[in-house]
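Yeah, one chain of the complex is gone here, protein chain that is, but the others are all in their spots.
Just so it is clear, A and B label the chains in written order, and each chain counts residues from 1 on its own.
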Amino acid sequence: MFYEFALEHAWLIPLLPALAFVVIGMVTRSHGRISALIAVCMSIISFALAAGVTYAVVNNGITVDAPFVQKLSWLHIGSVNITMGVLIDPLTAMMLVVVTTVSLLVQIYSCGYMKGDPGYGRFFAFLSLFAASMLGLVLAVNFLQMYVFWELVGLCSYLLIGFYYYKISAREAAKKAFMTTRVGDFGLLLGILLLQITFGTVDFLELKTLIPGYIVSAGTGTLTVIGLLLFVGPIGKSGQFPLHVWLPDAMEGPTPVSALIHAATMVVAGVYLVGRSLFLFSQLPLVMTVIAWIGAFTALFAASIAITQHAIKRILAYSTISQLGYMMLALGVGSLTASFFHLMTHAFFKALLFLCAGAVMHAMRDEADIFKMGGLRKKMPVTFAAMTIGVLAISGIPPFAGFFSKDEILGAAAAVSTPLYVVATLTAFMTAFYMARLLFVAFFAKPADEESYNHAHEVGKFMCTPLIVLSVLAVISGLWGHLCGFGEWVRFGMPHAEGIDLGIAVSSTILSLIAFGLAWKIYVAQTWSSDAIAEKCGILYKLSFNKFYIDEIYAALIKWFVDGVAKVLYWIDVNIVDGIINALGALVRGISKLLSPLETGQAQCYAGIFACGAIALAVYGYFYAGKIVAMLGGAF
Amino acid sequence: MSDLASTIVFYVLALIIIGTALGVVTSKRLVHSALLMTACFVAVGILYISLDADFLGAMQFMLYSGGVAILIVMGVMLTHKGENLPSNPVNSKSTRAGIVAAVFVVVMGAVITMLPLPQGSFVSPDTVSGLADMMLSTYILPFEIAAVLLLSALLGAIILAKGDGEA
Partner (left out) sequence: MSVGLTHYLLLAAVLFAIGLYGVLSRRNIIAILMGVELMLNAVNINFIAFNRFLPVSDLTGQLMSVFAITVGVAEVAIGIALAFRIYNDRETVNVDELNNMKG
């Protein structure tokens, strides 16, 4: 059977895109169309395999408690045995499907979007590697394997964000993304090493069985440190506060890349890591609280920035940060189901939103400012419809996907902590507002620039198809998940009882609708002037518009810190390192100065010194006469 | 020889040796030095004989008092410049050299008198055949090497003395 084959050969899922990367990179790079074909074909096969795996998971009764594992030994270093392999449970299967679906659609979209770009082949090579890395990460059996692919994902993001390497801003953004996530990766690495030291293994399943016993015998002190260190990785990768700064800049890459990064491949890696190691985190109340609050704060914080931004992709980027905060919040309150449900629906509607944004920008000659668009709904009906669906989905309007997953999170948060629930609800309100603002300004308001407006046109079929598919997914994935018992499969601990808390659902929906109305009043009907409101908010508006000056603070901090360290190091270099070397040189020079008068060039002087040496030896003999005699005594 | 006689012989010889040696190193004229040195070598040769090393004594007479003395005198003659200058001047370091030598004597004297040397007496009945036996058996290798050394010294001396153009 195909699904049996898929299950047994799940390692092919990341391998095929990787193969595409190698083939494109080494052979067909200069032939754009062939490269795209290879990449898409490999993605299709991957997707088919992922679907087969999912079917097998359902069919073979593979659950989170009884996963399917394939391992082979990778490294033997002394007593440390490191394996690589495939770990398949419903979590993995879901991720596989989401990642392959989104990356396939993004690749198809890219066929149209990147047309005419000189780096066409290279782009597909990177996209394939990106997908391969993420798929490998999802299938990892242990932290180390995950870390390897984690870094590969980071590398690919660097390559793709900096795809337009001839643009300085793109280069800077790529560097920023890479370095910011490196900060997190360092913590993650430390956490993994500590795990290896403490338990002698980094295998998920082995750790899962070891940890309860360890907590009984040694308490949670070390584990809390490990947990916090591990969580630093996701903070960087998933753009949580305070390491979120790279994500908005990541839009410097081509839009399909943004879609891929924001929806399926890069940022959810952090969420996946936390979800995968929830067996560890759930034992540590402190870490869980930290995760929940960082998630909640990030959600609110990013949403408050998104409200005032002008660039379409930047709004979406902050919304991604906000939604990732939601996922972290859900994980922090212990609801893997809610988090991953939202991850899935978010992947679909965020990919949809980004691809729509790409379509809009494509049509508007790379104009990103929404206030320079306007009235696009007549020019681009398909994009408009898709965008609307995306906005409705992210705002949590029933029956779109976001409604179910967001309510799941709100419910989970409400069950644990009221402040968290309030923050989450407030975020939901803000989310609805800024997404409505984006939609209304770009598609309803009067065209700001006639020339661009006239140039605007509907996108081609390559770009349209993914939009339609994703729209459908954004509509049905929530309901489908809700009806098919998503919580039965993707869960941690007990199966989660499906059901909508009516109070929460209704209140959040009403709030979203209010936000929509507000946005309509301000931006379409223009009953209230947005400028006047901005004026009134004063400092708050300024803070939000300038992203709370986080970048500036970092720049200043880095300047201060790096310059300070550099000064100290320079001082050390000049005075200590060079000092030692100079002192050595001076010592040698001094000694030679002292000794050079002895070099008279006259053999008699040398002979005299030689004689003095002989005398010194004789003196030595005088004092050690006893020993010499003892030695001679043996001779005679 | 009786004890007294040998003691007298030793001290007389020692006086001659030290006296002539001092003369060698202090004489203003090189030719005097050379002559005094020959005398010193003769005294040393007699000392050898008094030490029951008759063959060594004979060698000393022939090689040092004969060969070396003649070589030195020839060297003096060949490198002689004129009668006006003192042919054997001391250099600026003579005081220091004297101190070094004095210190050497003191230290060595102390060491020698300090050392409780094992006492024994060995007088070979026939030093010539004794030395010959050893030279051609146990010490054959140093003997051969000495032969090579002498040969190369001979050649080297000739080449050096003849100079580049004639070599």
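Here is the rule we use: a contact is a pair of C-beta atoms (placed from the backbone, for glycine too) under 8 Å apart; a residue touches a chain by one contact, two chains touch by 3 or more.
Just so it is clear, the structure is predicted and the values come from calculations on it, not from any experiment.
Hidden chain, full complex: it touches shown chains A, B. Along chain A, the points of touch with the absent chain fall at residues 596, 598-604, 606-608, 611, 636.
Although one chain is not drawn, its touching partners on chain B can still be listed: residues 3, 6-7, 10-11, 14, 17-18, 21-22, 24-25, 30, 33-34, 37, 40-41, 44, 47-48, 51-53, 55-56, 59-60, 63-64, 67-68, 71-72, 74-76, 78-79, 87-94, 96-98, 100-102, 104-105, 108-109, 112-113, 117-124, 127, 130-131, 134-135, 139, 142, 146, 149-150, 153-154, 156-158, 160-161, 163.
The rule is simple: only the chains that are shown with their structure count from here on.
Chain centres here are Cα means. That of chain A falls 93 Å from that of chain B.
Across the complex, chain B is touched by residues 604-605, 608, 611-612, 614-615, 618-619, 621-622, 625, 628-629, 632-633, 636 of chain A.
Partner chain A is touched in their complex by these residues of chain B: 91, 93, 96-97, 100, 103-104, 107-108, 110-111, 114-116, 118.
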